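Excluded from the complex is one protein chain; the other protein chains are retained at their positions.
Chain lettering (A and B) follows the sequence in which the chains are written, and residue indices restart at 1 in each chain.
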Amino acid sequence: MATVKPRLYEESKEELISGSEAVGIACALADVDVITAYPIRPYDTVMQYVSRLKADGAFDFDFIIAESEHSQFEIVKHASAVGARTFSGSSGVGWFYAFEAITVTAGLRMPVVAMVGNRALDDPGAFGVEHNDAMAVRDLGWHLYWVATAQEALDMALMAWRIAEDPTVLLPFALSCDGSFLTHSQAIVQVPSQDQVDRFLPPYKRGTLQLHPDNPITIAPQVNEDWLMEIRRQTDEAMRRTSAVIRQAHEEFREIFGRGDPSPFIEEFMCEDAEIILVGMGTLAMPTRVAVRRLRAAGKKVGFLRIKFFRPFAAEEVQEALGDAKAVAVIDRDYSYGSPSGGGVLFHELRSTLYPLDKRPLMLNFIAGLGGREVTVDDINMMTETAQKAIDTGKIEQETTWVSVRE
Amino acid sequence: MATVQDLPQITGVKNIPVEEFYNSGHRTCQGCESALVMRLMIKAAGQRTIVLGSTGCMYVANTTYYSTPWVVPWMHTQLGSAGSAATGTAAGLASMMRKGKMTQEPINVIAFCGDGGGVDMGLSAISAALQHDEYNLLIICYDNESYANTDIQASGSTPWGANTTFSPTGKDIRIMNTKQKKNMAPMIATGHPNMRFVATACASYGLDFNNKVRRALTIGGPTFIHCIDPCPKGWDYDPKYSHELGMLAIETGLWIQYEITDGELILNGPSRAIAKGIRKRKPVEEYLMRQGRFAHFLPEDIKFFQDKVEETWEKWWIPGLIPITPGQDD
Partner (left out) sequence: MATRAVEVVYRGIFQRTLARNIVRQIVFAARKDGKIGTAFGRYSDSPERNGIPAKQFAVVADTALELEESLAVYEATMVDVTINVDDTMCKGLESWAWYGLQPINEVTKPGGTLIVTSRQSADALLEDIHQKKDPYNLSIIPSTVSFSGLWVFKDDHTDMRALGAMCKACPELVSIKAMLESVQEQTGNEAKVASVQRAFDRGTSRPVEPGEGNTETPFSFDMPGWKTMEEGLVIRAQKEGTGFRGGEGGYTPGRSETFKKWSTRSMRPVINFDTCIKCTLCWLQCPDTVFDITPDGLYDANMEACCGCGVCEAVCPVPDCITMVGEPEFNDNSSQYDAWTADKDGYNKWMTVLVEKQKSETRTHGFHHVGGYAEEIAASEEA
């Protein structure tokens, strides 16, 4: 006999919660069926939260404490195949331990939603934020989104199931949340009501792809070279289709919940008429906004563009936002050793995005905030000054700069 | 705990169900005993079953894109993930049925793995799956004693001295694989005290295997069966001897057929007769000399092998199962 679904939020309500807790509440509101956990800082705060909800009878789901991250992700993958809504997550090397499972989840088109509590990769063991962990899925068919606030964490978690489970998409969703700054800091969050969520988020229906005796299918037979190009092309097409699905979901989200940026893909802050635009992802948006606001007050034409969806990457919107700038300063909370100009991953993505423009801005890259080091307003000022110098001289002295690193 | 299907024990080969759920469409070797394990396993389980198959021969040779032998729903899982696949599937079904998102019914969940996927890589996930008393699931390890799919590399389940592509006999080293085969089923049984059913099996004894699968699926909770599968490719013999070599493995006392139900051990078939002294063990030489993988054995190697079998039967606390001797103080 079916149990009565617990209703955590009859009415929309303010809570003082961390980003992890916000995602946990989203799990309950989305009525997730299977959640798998394995401890690693900092993401595991979300699992501590949902286990408490379960213990208190506030949220009914199957909670599996896996014996490794690999199993964590395999378990949700298989639960998703039978039609269950799923959630999992990890951080740093834990995410890498699960990587085989993470890869096949996208290949199998399982709309698993995962929270990545961004953390530096070992060795050395380090708990602070870096983006290289989540970034590793960028080529595999995962949606990859960087969150900036606890409110956004909750909102995007709800969006994540809606987008990932869309029958025309069926691709997993990684919700990247900066370790510490999001996972362990509390903020006032407007939690929506269950009714609002129910209006926004339809049940997950896998249809003719569901693994069930009523729909006998074989999933993922071995292929040789005769088939794999076609299969990759299908996933490519699904990733192309998802952009429209994201826009549609975003519009409905704004309508039902009454909040949200104009664009689901990027956030433009004072970019209008800006000569220098800083670009970054995640929580470094906060010090960057503060710096930009002060620089604007001092008469500098500076703006900030936050990339929210790294995959799918909204190339046209980014071109639009950056096309009139004289210089673009990209802040990477990641590294890519041996890459062109030794720059970060985001930098190369942007340089590639802007290459087709007739008038290309000067491009500078700043590696900052690794291992959880703070990115300060002073750091942003330095980046802006460096960019201004490049504009003034028409020359880039150094493409990639490591910020605030002791010599 | 979810309810289980009504799958009564089968009394005699003539009563084995005719319905097949694993048909042609696979590309396994001639005389593949693991394919027979698949066929008999799903014959016993029936149509309302979901099968999860980890990487190995029974993935790659069975399901090559656009053809499948499976009548029932089947899904691939990664090499080390038989345990996780079973857990995830069972959890998904249980959760959705409990919450009214799916029609309530007992659906069998079976995950299989080879010795590489079970005895080696997947051991940790299998162990974890077997702790979930709340789910009904069966994990079957089909053991052909090597990574047969990838061309016969030694696994933790390869017998001492066997030729494999990672342990070839050479000019300098005759015996490359000096590891003793892992003692898998007893490790599972002793390590998971709440498990209600653990068994060994061999498809040469089809009815026995059918009934073990049914007991495993109906007793409730997670269960485990370990099958020995003669492999004409890796063991190197004429495929028509698959059935006979399975029997020889048991008749020589090398493989012991048993089931452990709620902590109670029962030996089956020839193993039972051997233990009771009704039947003598055949010399292992009869088994070894029939297989190309042991063709390099010298008399001393055969003796070493035989001595190990003797030790298993004569010195182990529980013959064939527990290689521990109680201390003198007991």
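Definition applied: a residue touches a chain if its C-beta (ideal position, glycine included) is under 8 Å from a C-beta of that chain, and two chains touch if they have at least 3 such contacts.
Bear in mind the structure is a predicted one, so any value in this text is a computation, not a measurement.
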Pick out which of A:Ile25, A:Ala238 or A:Leu305 touches the chain that's been left out of the picture. A:Ala238
Among A:Arg85, A:Arg109 or A:His348, which one is in touch with the chain left out? A:Arg109
If I consider the whole complex, including the chain that's not displayed, which of A:Gly19, A:Pro42, A:Pro221 or A:Gly343 touches that chain? A:Pro221
Full-complex touch with the removed chain, picking from B:Gly234, B:Pro270 or B:Pro319, is B:Gly234
On chain A, residues whose C-beta touches the chain left out of the figure: 107-109, 170, 208-209, 216-221, 224-227, 229-231, 233-234, 237-238
For the chain that got dropped from the picture, name the residues of chain B it touches. 13-14, 16, 18-36, 39-40, 47, 60-61, 64-74, 149-152, 163, 203-204, 206-207, 232-234, 236-244, 289-293, 295
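Definition applied: only the chains that are shown with their structure count from here on.
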Chain B residues within the chain A interface of the complex: 47-50, 52, 59-60, 63-68, 70-78, 80-81, 83-85, 87-89, 91-96, 98-102, 104, 107, 124-125, 127-128, 132
Which of the residues in chain A come into contact with chain B in the complex? 1-3, 5, 31, 33-34, 36, 60-62, 64, 66-68, 70-71, 74-84, 86, 100-101, 104, 203, 211-213, 215-224, 226-227
